[in-house]
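Working notes, structure below.
The complex appears here minus one protein chain, its other protein chains still in place.
Chain lettering (A, B and C) follows the sequence in which the chains are written, and residue indices restart at 1 in each chain.
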Amino acid sequence: MPKNRLEAFADGIFAIAATLLTLNLAVTEGHPLGHELLIIWPQYAAYAISFVTIGIIWINHHTVMHQIAHVDRTFLTLSVLFLAVIAFIPFPTRLLAQHIQDDGAQAAALAYGTTLTLTAIFFNAIWRYAAWGRRLLRQDAEEKAVQGISRSYAFGPPIYLAATVVALKSPAASAALFGALALFYTLESSLFGRRE
Amino acid sequence: MPKNRLEAFADGIFAIAATLLTLNLAVTEGHPLGHELLIIWPQYAAYAISFVTIGIIWINHHTVMHQIAHVDRTFLTLSVLFLAVIAFIPFPTRLLAQHIQDDGAQAAALAYGTTLTLTAIFFNAIWRYAAWGRRLLRQDAEEKAVQGISRSYAFGPPIYLAATVVALKSPAASAALFGALALFYTLESSLFGRRE
Amino acid sequence: MPKNRLEAFADGIFAIAATLLTLNLAVTEGHPLGHELLIIWPQYAAYAISFVTIGIIWINHHTVMHQIAHVDRTFLTLSVLFLAVIAFIPFPTRLLAQHIQDDGAQAAALAYGTTLTLTAIFFNAIWRYAAWGRRLLRQDAEEKAVQGISRSYAFGPPIYLAATVVALKSPAASAALFGALALFYTLESSLFGRRE
Partner (left out) sequence: MPKNRLEAFADGIFAIAATLLTLNLAVTEGHPLGHELLIIWPQYAAYAISFVTIGIIWINHHTVMHQIAHVDRTFLTLSVLFLAVIAFIPFPTRLLAQHIQDDGAQAAALAYGTTLTLTAIFFNAIWRYAAWGRRLLRQDAEEKAVQGISRSYAFGPPIYLAATVVALKSPAASAALFGALALFYTLESSLFGRRE
């Protein structure tokens, strides 16, 4: 089976999930608009963090698919489950933006973190399924690059789980960690790109 | 006529219909958020069932298009009708999630099941139009594979119709059957993929 | 300039505009759901008419792009204006569905018809710009096919304008005409496909 339609479907889900984040943005009517636009800063922060996080996962998906020669039905099915979690992201993003300053902050941060942790787990699952015994890889995929990808993606689930667990103590610290992770991956991605 | 633009359009509709499911997710404001996030579990279940169902249909559409060499206007027109039903799915999904626990459960399950039954019927229609006398098939499409597809898709409409009719007795059982079907097709798709 | 990115962008707009129609569907809460799902039949009709209309335009756009060898910036700019009208369609569709049975029927039918008339006008504009002196056409585009397209598209604007003007007398008759036109183009497209 060729891989190009999976790429088209995945690119569509990534693009739509990221763009739907804009529907989360809203001001309360009946207050002075200038003031409203300032106090909703958590909405901008949540938008930026989720958009960049989805964008970085998209870039990494790009890297994974670049190593893959073909896909089978199991890989397609795992990809559908992975994409179901990606498409879910706008919902906990809205919760985090709306509740980070009220008493729903802990539940919102836990929901957001759980979603990102699941994303990292499914991302590892599709990569490991493809790389197991080089099942779906290109003939000329370099073993060093393959092992480098496996190693670097293995960090994702424990890191996001840790940032999620922090919400049990401090939802604000957990949210700040999600922001720091998005920033770190953005910088790391840019610098890594320059090194190549 | 080349088939690549139909694939792009169809992949777009599949991806958007699946991702729009996320807009169905909502909590009632004014209640403790943690509790709300638990009691809306039917929303998560409906999201997962519909997303996976759309994903499996997308994989099967992939299989069908793989056997097809070119498309004609009749096939494009049938595909538009088929995609109109796919794009409709988020609406009965929302009804099912919101009403499965109140007295609208039966109507919601019937609406959901009717939509999935129509999906299965239109999917058979586009396949049978293409396969009739091998009208649109690739020269090298194996007769055995073609007949295998015809046989396995023929089960879709009666199975979904049966699960829909169950709602007349028990909407909850009907909804459980839709979930079981999504799970079955996911497992079957994965195992079938491994066998190949 | 290659034409493939215009096709990708246009396919995206067509697919999203058609799929967003599903967000128009809604029942009034607090009434028995089964009854509600029956009395909102104008919503289903409006969904079907608009989805099929967008689908037929997409098929025709497919036909036009098939005759075109390359695009220039003027053609891209005209295409953006054309796609702006396509993406607008979900709004008057919602108005038509909600108001066809109340005293907003005439305004809703006029808004819907004006949008479809503008769509037909812009569609003619992009085709005529491309076909003028065979400016953007493929070398091997047959003159007979080109003139056939010009002739058949020329009917669009006056027909949709006429169906719109009918709303001044009877909004219901105007809406029925839009449905009849969608049905006619669906059948004509299928039969035309069989003849080829």
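Please note the rule applied: a residue touches a chain if its C-beta (ideal position, glycine included) is under 8 Å from a C-beta of that chain, and two chains touch if they have at least 3 such contacts.
Bear in mind that the values here come from a model prediction, so they are computed numbers and not experimental data.
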Those residues of chain C which, in the complete complex, touch the missing chain: 1-2, 5, 8-9, 12-13, 16-17, 20, 23, 72-78, 80-81, 83-84, 87-91, 95, 99, 103-104, 106-108, 110-111
In chain A, positions touching the absent partner: 7-8, 11-12, 14-16, 18-23, 25, 27, 32-34, 36-37, 47-48, 51-52, 55-56, 58-59, 62, 65-66, 186, 189-194, 196
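As a working rule, only the chains that are shown with their structure count from here on.
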Same or different contact residues where chain B meets its copy chain A, judged by the half mark: different
Distance between chain centroids, defined by C-alpha means - chain A, chain B (Å): 26
Distance from chain C to chain A - Cα centre to Cα centre, in angstrom: 36
For chain B, residues that touch 2 or more chains besides their own: 8, 12, 16, 20, 23
